[in-house]
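Worksheet for the structure shown next.
Missing here: one protein chain of the complex. Every other protein chain is in place.
Our next item is subunit A:
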Amino acid sequence: MRTSEYVKQQQPVNMAGVGFRRWAQALSKGKGSGISALLSGCRAASGMSKDSLPGPYPKTPEERAAAAKKYNMRVEDYEPYPDNGEGFGDYPKLPERSQQERDPWYQWDHPDLRRNWGEPMHWDFDMYIRNRVDTSPSPVPWSTMCKQLFGFIGFMLFMFYVGEKFPAYQPVAPKQYPFNDLYLEKGGDPEKQAEEVKHYEI
């Protein structure tokens, strides 16, 4: 018995045939006629129902409790965004903490996202994944970091400006040719007397 089942599993199964059979079964079981049978028969069992979608801002305590239950949160923890026309509705306002801050050693359902199934997702969850923004506490306060970094950059830019104003170079002087400083070669008048030019004394 067991061997034959094992052998049966080893035989390659035509997945296309299996899929077609399942589709035909779903079609035959669906209610309605024609196109609606096709649609209702093929509807998947998973996916969000209309009740689980976000709704309007909860005004009464009962609405708050229902919203907290919908988002799988405790009523004490549930806090919606303020109702100021920005369109958040009853979506919960979770603390602005990135996934990097969560325990790396806990056995999460999704280890790379450090999140469990059914946990309420932050509005900016895609920003707080581990490849993006990290809100982990830093050893040095944020203001100190900004001041030191931009102070360093500003200091460097200032010093480069000063360095451009006062460049460094080896001392140079105009070249001193002997006799009459190349008067004839430089196109001087051969009739006239050349004047004595001395840039420096050796």
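As a working rule, a contact is a pair of C-beta atoms (placed from the backbone, for glycine too) under 8 Å apart; a residue touches a chain by one contact, two chains touch by 3 or more; residues count from 1.
By our rule, contacts and distances are computed from a predicted model.
Undergrad: Looking at what's absent rather than what's present, what does UniProt name the missing chain, "NADH-ubiquinone oxidoreductase chain 5", "Piwi like RNA-mediated silencing 4", "Serine/threonine-protein phosphatase 2A 55 kDa regulatory subunit B" or "Sorting nexin-2"?
TA: Per the UniProt record, the undisplayed chain of the complex is "NADH-ubiquinone oxidoreductase chain 5".
Undergrad: Which one touches the absent chain: A:Val18, A:Leu149 or A:Val197?
TA: Spelled out, the listed residue whose C-beta touches the missing chain is A:Leu149.
Undergrad: Which one, A:Asp51, A:Glu76, A:Glu164 or A:Asp189, makes contact with the chain that was left out?
TA: With A:Asp51, A:Glu76, A:Glu164 or A:Asp189 as choices, the missing chain is touched by A:Glu164.
Undergrad: So which bits of subunit A touch the chain we can't see?
TA: Residues in contact with the chain left out: 85-87, 112, 124, 126-127, 130-135, 138-140, 144-146, 148-149, 152, 156, 159-160, 162-164, 166-170.
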